[in-house]
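One chain of protein is taken out of this complex; the other chains stay put.
When the chains are written out, they are named A, B and C in that same order, and each has its own residue count from 1.
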Amino acid sequence: MSTLAETPLAKSKREVIEQAVIRFAGDSGDGMQITGSQFTNTVALYGNDIATFPDYPAEIRAPAGTLPGVSGYQLHFSSSEVYTPGDAVDVLIAMNPAALKMNLADLKANGILIVNSDAFKEGDLRKAQMTSNPLEDHSLDKYRLFSVEAQRLTRAALQHLGIDAKAMDRCKNFFALGMCYWLYNRSMDPTFRWIDEKFSKKPLVAEANKLALKAGYSYCEATEAFQVSYEIPPAKLEKGFYRSLSGNQALALGFVTAAQKSGLTLFLGSYPITPASDILHELSQYKNFGVMTFQAEDEIAAMTSTIGASYAGALALTTTSGPGMALKTEAMGLAVMTELPMVIVDVQRGGPSTGLPTKTEQADLLQALFGRNSEAPIPVLAASTPADCFWVAVEACRIALKYMVPVIVLTDGYLANGSGPWRIPEIEDIPAIPVSFATDPATYEPYKRDPQTLARPWAVPGTPGLEHRIGGLEKKDGSGNINYEPLNHENMVRIRAAKVAGIAQDIPDAVPEGDAEGDLLIIGWGSTCGSITAAVKPQRAKGRRIGHVHLRHLNPLPKNLGEVMKRYKKVLVPELNMGQLLWVLRAKYLVDAIGLNKIQGRPFKQNELEVKIEELLGV
Amino acid sequence: MSTLAETPLAKSKREVIEQAVIRFAGDSGDGMQITGSQFTNTVALYGNDIATFPDYPAEIRAPAGTLPGVSGYQLHFSSSEVYTPGDAVDVLIAMNPAALKMNLADLKANGILIVNSDAFKEGDLRKAQMTSNPLEDHSLDKYRLFSVEAQRLTRAALQHLGIDAKAMDRCKNFFALGMCYWLYNRSMDPTFRWIDEKFSKKPLVAEANKLALKAGYSYCEATEAFQVSYEIPPAKLEKGFYRSLSGNQALALGFVTAAQKSGLTLFLGSYPITPASDILHELSQYKNFGVMTFQAEDEIAAMTSTIGASYAGALALTTTSGPGMALKTEAMGLAVMTELPMVIVDVQRGGPSTGLPTKTEQADLLQALFGRNSEAPIPVLAASTPADCFWVAVEACRIALKYMVPVIVLTDGYLANGSGPWRIPEIEDIPAIPVSFATDPATYEPYKRDPQTLARPWAVPGTPGLEHRIGGLEKKDGSGNINYEPLNHENMVRIRAAKVAGIAQDIPDAVPEGDAEGDLLIIGWGSTCGSITAAVKPQRAKGRRIGHVHLRHLNPLPKNLGEVMKRYKKVLVPELNMGQLLWVLRAKYLVDAIGLNKIQGRPFKQNELEVKIEELLGV
Amino acid sequence: MTTAALPQLTKKDFQTDQEVRWCPGCGDYAILSAVQSVFPELGIPREKFVVVSGIGCSSRFPYYMNTYGFHSIHGRAPAVATGIKAVRPDLDVWVATGDGDALAIGGNHTIHMLRRNVGIKVLLFNNRIYGLTKGQYSPTSEYHKVTKSTPYGSPDRPFNPISLAIGSEATFVARSVDVFQAHLKDTLKHAAVHRGSAFIEILQNCNIFNNGAWEGITEKDARSEHVIQLEHGKPLVFGKNRDKGIRRLADGDIEVVPLGDKYTEKDLIVHDAHHPRASYAFLLSHMEHRPGFPTPIGVLRAWDDLPRYEDVMNDQLKEVTAKKGRGDLAKLFRAGDTWEVK
Partner (left out) sequence: MTTAALPQLTKKDFQTDQEVRWCPGCGDYAILSAVQSVFPELGIPREKFVVVSGIGCSSRFPYYMNTYGFHSIHGRAPAVATGIKAVRPDLDVWVATGDGDALAIGGNHTIHMLRRNVGIKVLLFNNRIYGLTKGQYSPTSEYHKVTKSTPYGSPDRPFNPISLAIGSEATFVARSVDVFQAHLKDTLKHAAVHRGSAFIEILQNCNIFNNGAWEGITEKDARSEHVIQLEHGKPLVFGKNRDKGIRRLADGDIEVVPLGDKYTEKDLIVHDAHHPRASYAFLLSHMEHRPGFPTPIGVLRAWDDLPRYEDVMNDQLKEVTAKKGRGDLAKLFRAGDTWEVK
């Protein structure tokens, strides 16, 4: 915190507040994702609880200054627990008119609006399809507008470096970041460190960025622009070491952990696809952990190479998003038939078809459950927060290896790119994942099962005496030979189903957060966890009797779920789809659960949930 | 009927009976499928109602004489209505020990068993894994065994032709067929005609087959082998011209009909797969009907070429079975997004994965409904009998063209290969399928909808002034431009769903067969129709109050279905899967319906259904 | 519509009102401009053009062409286009695709379309990277390339798209470069008149994720030293001063020779784009991998003596109809054995 300390105390007022929501918005080329993640890193290091929501366009780089080119990054940070990136924004940084137009609706009345006034020339306005200049036409009067010549001021600060105007302009996001650090009384040190590391080979660029950052900070200091600055004390999180992780990073770490805990080589067969590609990028760096990544020619090869790697004894994994999952389904049937352990990650995105590639959605649940020919049951897990992705990855591997089954993990674009604090576990506290390979020719039969788990033995090529053949045709129970007998087929179909259903005995019961019985049970899954938690809290504070079950295991479901539902008068299932879990719960439990469905490529707002809760409770 | 008339009246007794079930079984190389279909053709021509069930091994030709090599063909023919190929068999023809072993269990006690005794030598028995000769060890005593030296007698009859032994032996199935014709007093003429046509270029082969046929017939005549022969009078079917069709043939005819009725070119993009390939084979013959068949490099190309053909203005079709359907799912999402009309046929087979390729199953319903990424609703139809395949094909095209949607048609291996009588409709009685292409640039918008059907206009390339772009990204309502706005997305998802749901207004209500209200409603779909009908009849005759709804439209469901269910105390859903329609009905109607599930690669037996009915009715 | 009645189209007629969403500086702009310039010169009514694409930066192409356009799914453009062409052989169907789209996920459709000789023109934008997904290596990326997904270098040897196309029996194979506008337009025109499948690899710069991938070819100085421009009937000469050429050796192989005293243009291979056999083009396609040899651009092979797939299909329909008469549904219904119930 040295920088802060060195800075003479500002004359402006300092207010201590509990939390804030800040959004950086600008052109895709303006570096908003970096700006946002630097701010996040800084507040997280300081000890605030955080939740982030990056939101960027599908196009690599839409024309500069246009509406489709706007990129945003939202952060909610707080001295108490944070569940969502926040519905509405306290501070909006808009680097150009297009960013202003696309984001203003979410700024709270009287919220702080920082704009780069240098980008509001006639041409800029036209690109944003604006007919008059909002900085002049009083349309922003209900906000606390801070119109800053960020570009000119940045250039002024960097002039002496002798770099060209373009290079100087590229630093103006750090000018804005400096302003925000001042506004929230934060140290610039973490970002200085990051800049030094990132541009270690380009000292001039490092210098420029650091100067821009300082310039923004000093600008506030000198001009007393804001009158007031804010202090958000550290949150009282569970004790321990923390780190900020995105969902994709957390997944990658989880799989590496499971590989270490099981003593297996991790093999990833994958084909890049938004928003799952980062898992491939992450894992391709961990070669010294024995992690092998294979960038396949398509999703089918990704899936089938994963099956091959599993057959050969690796902890095998494939990662994709909805359209890629659709391509894997035939091969997933083969994984079911051969009963080999592996994990299939689907980072869901908006659909159908190519849909809204960078937007979030939860609409692949039914595909995960049923998207294969014939009866091909697969366990399905879903992560609820970025950090939870780590634990879900470990759990998926545990189930896959223990039961010799493919396991599907569902996350989504919101979890994948959003980040939150992850409490770093002690390695010893993570249970080992025992694996045993068959080696004894005397007792080996390819489809002889463990009576407890119904798992078949894993006999990898290279093991003397266990030579055997497997494949996609129906197998004789026990021997695994091809078999088309009617009763054997029925038996095998039922065994495969029973094996998956039996996992219910091996997972925790559903324990509602909040009221253990009452008027309303909310059942959620996946990335809606934060929004639901955030909505339930104030509602319960108003005396309403609400429970919240957030499902990690979607197949099989916790064995007590039916019983839990009976303890409440109503059941609400909020989903970012047209009601997929709802459908499953209705079919399985014949419960007249009610859906709250949003299909906008965006998470729920806390408020949307609260409105629905109140509607259902008739208050 | 000349042959019959010329034959001096047999001295043996002739009994008039109502119906019979006959099964031909032998090695795959023995020509059992031809034998069976010739017998079928003959009795159908005579006017009996029929239902057939061919059952053959997955292997092209397993080793001769082995159990996996056995091929069977069962026919149920009757002077009254026939619903199934029959549970148990009155007459079994077994050409070798393996065929005997695999089929004997289905022969009724005291049933007629004709065996080719020449094939019961030691080596033959060994190949069938038999330790003693059943023709000698009295294990067949409870049947009326006719042990006939079919091979020797055939050779004797053909000796003078100067062909080799192998060629002579190849005719022994016709010897057996001749015997059956005698047994059921049938004319050999239709088969003579077929032989003459089939072997028009090989007169010696034709002669040999005809002689073998006559030899079998005369053998019975001369030896009075059977003592008794049977007469099954023609059935009193609805008036009209009839023809025997397999489900695959009926589908092909239906699509040609829809093409003619809509005035469009029929385009089939397909990749061969059992048991769907015959549709491709059939349609590839209809070139003078303007039918274009494209054998693609895989199912993905089959599906996407179909999309291309639809875009270009054809009535586009793709045909496959479960594993191929799994490969099409990503592209089916594109079909949903681009709202182009086409039909996707899935001839279901046993699974999962490669499964039991030649066996039947109904386990792709959930894949059809949900097997795509995100919310991608598609109408789903199912055919209930081979002849119904014709009408379902026409209906699928009607819906596709009227609503501008892809439509899925489900049949299965049992319907595909089984055959039944098809009442030939008058061309004029089949309604035209009106199609209109957009042509007016002044009013054209790619996603402007018909307010009634919600269909978008069909503007095919080549139309001046309507140049436009479509694709898999989310579209702006109306213009069809790429659009990622949250509310537009939600709106479009709901419109696509509403369009499909709206078809419920355009399909018949569910009208139960049998009792319109009562103790039990049986809801079925697909190929179980015959078995359910057959089971309900005797149960109702016993005074039990049962209704039967057989669903042709599985998505959307008939709009009154929920109301219909309420009129019965219990609902039973028999399916050849683990309960897929059951799942849908429970979710949608919250009705505690009960499943009867069989996953043996085989249709229900009438008896299995009756047992379940009685169990549910507590009788 | 007769050709005479065709309104004179201009480049503008082929531009759409859609904002072009490529990064500033992307090579795709140049390709778009070239195509928009060439289309009006082809004498084909605008409504007869269909541009089909898969997914990728390059696959946004159809949105910017004021023709019929289909932005399909990743890798499947050749199959979608085949369906269109089969049904409507009169349409002029172009596929815009990337090195990932056409050669990774779509490799199978590409090679099958080529072997079938479907009358489709394929513009393969080869930037040796996955642009849209932000920088993973592609099937044309160099061995050992460091990318987002290969921080320690890629373990894959690349395809040579031209060699692969020739191995797939392609009847027209050409290469051009985004920034060589005149050459690119010329190459497009050659492709446009080819009746069968035309495969055009366009070297394209992705200035965001793989900037300078083709520098060795496009740099002013490099251009003439490292590139050989193939022209039918002309000898294989290259070099800034046209001072180098390619000569046949006795063992069938080729060598680069300096032009001057020992060798003159007469000693060089004369380019024969219309050679009936593919082995000559194959040899040319592989030379860029050899030290000292230039990269060939232009039309390597244009052998148009084979029927187009869609024509064979449609001719079959006509022939069978001529032979059997137009299908009569009533007759078809009653084909085979029928019986009457009275």
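Convention: a contact is a pair of C-beta atoms (placed from the backbone, for glycine too) under 8 Å apart; a residue touches a chain by one contact, two chains touch by 3 or more.
None of the values given here were measured: they were computed from a predicted structure.
Engineer: Among the chains in view, which touch the chain not shown?
Structural biologist: Looking at the complete complex, the unshown chain comes into contact with A, B, C.
Engineer: So one chain is hidden, and I want to know which residue out of B:Met32, B:Leu45 or B:Ala62 touches that hidden chain in the complete assembly.
Structural biologist: B:Ala62
Engineer: Using the definition of touch stated at the top, determine which of A:Pro54, A:Gly418 or A:Gly472 touches the missing chain.
Structural biologist: Reading the full complex, the residue touching the unseen chain is A:Gly472.
Engineer: Which residue, A:Gln19, A:Thr35 or A:Ser305, contacts the hidden chain when the whole complex is considered?
Structural biologist: A:Ser305
Engineer: One chain is left out of this view; which of A:Pro57, A:Gly86 or A:Pro190 touches it in the full complex?
Structural biologist: Final answer for the missing-chain contact: A:Pro190.
Engineer: For chain A, which residues reach the chain that was dropped from this view?
Structural biologist: Within chain A, the residues that touch the unshown chain are 41, 44-47, 190, 234-244, 253, 256-257, 260, 265, 267, 269, 286-292, 294, 296-298, 300-301, 304-314, 316, 330-331, 333-334, 338, 424-425, 427, 460-473, 481-482.
Engineer: Go through chain B and note every residue touching the omitted chain.
Structural biologist: Given the touch definition above, chain B has residues 59-64, 66, 68-69, 271-274, 277, 280-281, 284-285, 287, 293, 295, 297-299, 323, 353-354 touching the missing chain.
Engineer: Taking the full complex into account, what residues of chain C touch the chain not shown?
Structural biologist: Residues touching the hidden chain, for chain C, are 104-105, 107-108, 111-112, 115-117, 139, 152-153, 155-160, 163-169, 248, 250-254, 269, 277-280, 282-283, 286, 290, 306, 309, 312-313, 316, 319-320.
Basically, only the chains that are shown with their structure count from here on.
Engineer: By the contact definition above, name the pair with the higher C-beta contact count: A-C or B-C.
Structural biologist: By the number of C-beta pairs in contact, the winner is B-C.
Engineer: Provide the C-alpha centroid distance between chain B and chain C, rounded to the nearest whole angstrom.
Structural biologist: Between these chains, centre-to-centre, one finds 44 Å.
Engineer: Do you know which chain C residues sit against two or more other chains?
Structural biologist: Residues 55, 73 of chain C touch two or more partner chains.
Engineer: Please set out, as single numbers or ranges, the residues of chain B touching at least two other chains.
Structural biologist: Residues 300, 330, 333-334, 338, 471-473.
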